[in-house]
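Removed from the display is one protein chain of the complex; every other protein chain stays in position.
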Amino acid sequence: MDLRQIWTLFRHEVRCALRERNIVIYSIVLPVVLYPALLWAAFAGISFVQGQSSRMTSRVVILDSPTAHSVFVDSLDANDRFDVIESDVDRAGLISRIAQGNLDALLEFTPPSEGGAALDGNFGLVISFNEARDRSASTRSRLEAEIEEYRLAWVDRERQALGVDDTVWADFLITRENIASSEDMTRFLLGVLVPMLTLLMVTIASFYPAIDATAGERERSTWETLMSVASPRANVAAAKYLYVAVFGMAGGLLNLAALTLSLQWILAPVAGEESRALATSGGIPPSALVVIAVGTALLGLFVSAGMLMFAVFAKTFKEGQSMIMPFYFLMIMPAFFLQDPDIEFTMQLALIPVVNMVMVIKAAIMGTSDPLLAVTSLGVMSLCVALAIGFAQWVMSSEEVMVGSQEGGLSKFLKTRFTNRKAQA
Amino acid sequence: MPEVRVRTEDLTKVFYDDGRGEVRAVDSVNITCESGEILGLLGANGAGKTTTLRMLATVLAPTGGNAWVHGHEVREAAEQVRASLGFYSASTALYPKITPRETLRFFARVNNYPKARLEQRVEYLIDRFGMESFSDSRVEKLSSGMKQKVSIARTVAHDPPVLIFDEPTVALDVLNAIELRDIIAKLRDDGKAIIFSTHIMSEAEQLCDRIAIIHHGRILATDTLDGLRQSTGHHYLEDIFVHYANSSGSDDAIGMVSDEVVG
Partner (left out) sequence: MKITPTVRAIIGLELRSLIRDVRTVLMSIVLPVLLMPVILLISVQMEDRRVERESTRTYTFAVTGAEGAMAGDLLRDHLGSETTQSDGVRLARVEVEDPRAALEADELDFYLEALSAREWQEAAEADSTLRPGLDDFDDTPVFRLVIKSDRTASRNGADELSDRLIDIRSDRRDSVLIAAGFPIPPAEVAVFDTANVASLDEVQGARMGRFLTLFLVMLMVMGGSVLAVDTLAGEKERGTLVTILTTAASRDEIVTAKLLAVIAVALAIAVVQVVNLWVYLGLDLIPVGSSFAVSITPGTAAILLVLYLPIVALTAGLLLLTSAYAKSFKEAQLWLTPVLLGMIAPTLAPLLPNLQLQSAIIVVPIANVSIAVRDVLVGQPSWLAVGIAWSITAAVAAWVTSLSVRALSDEAVITGDTTRAEFLGGPALFRARVLRLFMLFWAVKVLIDFNLAWDDLRVTIFMNVGVVFLAFPLILIRIFKLDPVEALALRAPKPGVWIAVLLGAPAGLLAFTIVAQFVNLFIPVPPEMLENFGQALLPPDIPVWQIIVMMSVIPGIVEELTFRGILIHGLRTRWSPTLIALVTGLMFGFFHFQLFRIPGTAVLGMILASVVLMTGSVFPAMLWHILNNGLALYLATQDVDLSVESWPVGVAALAALGMSMWLIWKNRTPYPGLTKATRFASEPATTLASGRR
C-alpha cells in the first residue's frame, strides 16, 4: 500500500465529487434549506391555529338554570370565550344541532344526586357535547373548568359560613421543584435525538457517494480509465473507500448540525432559553465530544464499507440503489429499537455493533458514560470495522469486480466464489 | 414519377441565450427530398445538421421559415408529420426491458399503423431484418449489432414515406456501418424519401443521390456529386467541401475544429 498514491487517488475522487452538482446539492444545500423550511411551515401552522383557537368562541345553550345560581350563568355570558345562546328549540333539536356541529354544547341543570340532596340549592349538571368535533370537545373542557371553579368557590363559601379555620382547611400545599438545569434538560433531549439521527444521517449521506464511486463511475465509463492507471487495484479500492467514508461522515454531520440548529428552536420552550446558547457554548463536555466523534467515525467507516461492498457490483445507478437497499434498511432498523429514552445500556447491547455506538453516543451526551461499556463497545465496533474493511477490500479487489464482468450482486459473487473453491479442492 | 416529400423554405432556428444573445443555428435553409432519393446533409459538427433534422422531426420548433413533410407543415400538423416519418439517430435508443417483437408492435401502434395489418407487418419486419433468432429476447440482452437492426426496424415499423437518419453510423464499427448503408440503399429502392446526415465524406460520396453542404447553419450548395464536381473543379468530395467552406467567407474550414469544441 502506497499512501501517497492512495492520497492522490482520493483527492481525485473528492475533486470530481465536489464538482458534481448533485452531490453538492444533496449533501450540503438541501439540508440547509430543507430543515428551516419545514421548521418554518410547522411554526406558521401552529401560529395560525393558535390565532384561530384564541378567537374561537364556544356556543352553548343552557337549559333549566336555577335562579339561585344565575351568577354562574351570568359569568359565562360575560366571558368572551363563551357565546351563551337563548334558544326555543327543544332538547332533541339542540342535540341534533350539536351532532351537526352548529352548536358546541348543551348545559342542563338537573336535580342533585341522591347523596347531595341534603344541601340546599345543590344541583347536578349534564354537559352534552360531540367528541368527534374539536370545537365541541374544547368547549367541554372549557365548561368543566368553569364549573369546577364555581363549585370550589361555593364549597369555600359554605366552609367559611360554618366557621372552619383557614389553616385547617388549607391543610398543606403541594408544589414542585425541578433541580435539573436547562443544560440537563437539553442534554436529555439531545441524548434522545442525536444518537439516532447520527446513525440515520451517516447512513443516508454515505448512500449516494457509495453508488457514485462505483456504479456512477461505470455509467460515466471512467471505471476502466481508472483501472488502467499504474496503481495497484487495492489502492484504487482504498481511495474509493476513503472517499465514501469521508463524504458520508461529513454529509451526515452537516445534516445533523442543520437539523440540530433547527430543532433547538423547538426545544427552547421545553428546555429553557439557555439551550439556544448550548450549541455555541458547548454544553456537552469536551470528553463526550471526543467519544461522539470517535463513535460517529466508526459508524461512518462501517457503513461505508458495507455500502461499497454491495454497490460495487452495480452497473447503473439504479441497480446500485436496489443493491444497497437491504443493507440500508438494516442500518436504519436500530433507530426503531432505540427510540425509547429509558432503554438501558447493558453489556449485551455493548456487544452488538452499530447499536452499541448509538448507545455510547447517547451515554456521552447524557453524561452517564460507563468506561467499561464504552471501551467494550469501541473495541467491538473497531473489530467489526476492521472486518468490514477487510472483507470489502477482498470483494473489491477481485478480478471480476474490477473488470466489471461480474453478473448479479454480492450474494451471487459469494456463491460462485465458494462453490469454485470447493470444486477446486 | 417521383414526388417531393420533404421541402423547407427559409427554415431558420435562432436560439436565444442569456450569454451569447442570438445564435442562428440554422439560417434560411432550403432543401427538398423526393421519393426514391437519398439527400445527404454534409457538414462539420455543429454546422446545424442535427438542428435541421430535429426541426423536421418536430422535436425542435423553427423560429422562421416553413417545412413540409409529406405535405404536412411541421408546426401546424406536428403529429401527422411525425406519423409520416421515421427518425433514427445515435441518440434514439430502445426500451431495454421489452423484446424486439414488442418494440415493433409498440412503435407501429403509437404511429397509428392500421391495427388489422399490425401483426403481419411485425412478422414481415422480423423476417426482413433477420431477427427471427432473437425476436423474443429482451433488448437489454442483445449485442450492439442486433440492437442496431431492431432500431432500424423500429424506425420503419409504420412504413413511413420519409426517413431521417441523423449521423447513423457515428458509433458503429466498419462492418455494421456497411450493413446499415446497404439497408438504407434498399429502403431508397422501396421508394422512400431519405435524408441522411453525416460528416464522413466517403459515406456521402457512396450513398447519396444529392448532397447538401451545410456550414455555420447555411446551405452552401445542393447538387449531385457530379454537379458539385463540375461547379468546383475538384474531384474528391473532401476538396469540394473545403472549397465551399473557404469561400463562405466567415471562417476557414478549420473553423469546424473550434465549433466542435464549443458545440
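Read from first to last, the chains carry the letters A and B; within each, the first residue is number 1.
Please note the rule applied: a contact is a pair of C-beta atoms (placed from the backbone, for glycine too) under 8 Å apart; a residue touches a chain by one contact, two chains touch by 3 or more.
Just so we're clear, the structure is a prediction, and the values are computed from it rather than from any experiment.
Within the whole complex, the absent chain has one touching residue among B:Leu39, B:Val74, B:Ile152 or B:Ala204, and that is B:Val74.
Which of A:Arg81, A:Arg133 or A:Arg233 touches the hidden chain is settled by the complete complex: it is A:Arg133. Summary of contacts with the chain left out: across A:Thr67, A:Asn178 or A:Ser221, the touching residue is A:Asn178. Touch with the chain that is not drawn comes from one residue among A:Leu3, A:Leu18 or A:Val49, which is A:Val49. Within the entire complex, the positions of chain A that touch the omitted partner chain are 22, 25-26, 29-30, 32-34, 36-41, 43-56, 95, 98-101, 112-113, 115-119, 122-135, 138, 140, 144, 147, 150-151, 154-155, 158-159, 162-164, 166-180, 184-185, 187-188, 208, 216, 258, 261-262, 264-265, 276, 279, 316-319, 321-323, 325-326, 329, 333, 336-337, 339-342, 366.
Although one chain is hidden here, its contacts on chain B can still be listed: residues 13-20, 22, 57-61, 63, 74-76, 78-80, 82-83, 85, 87, 89, 91-98, 102, 106-107, 109-112, 115, 138, 154, 158.
By our rule, only the chains that are shown with their structure count from here on.
Between chain A and chain B, the centres computed from C-alpha atoms are 57 Å apart.
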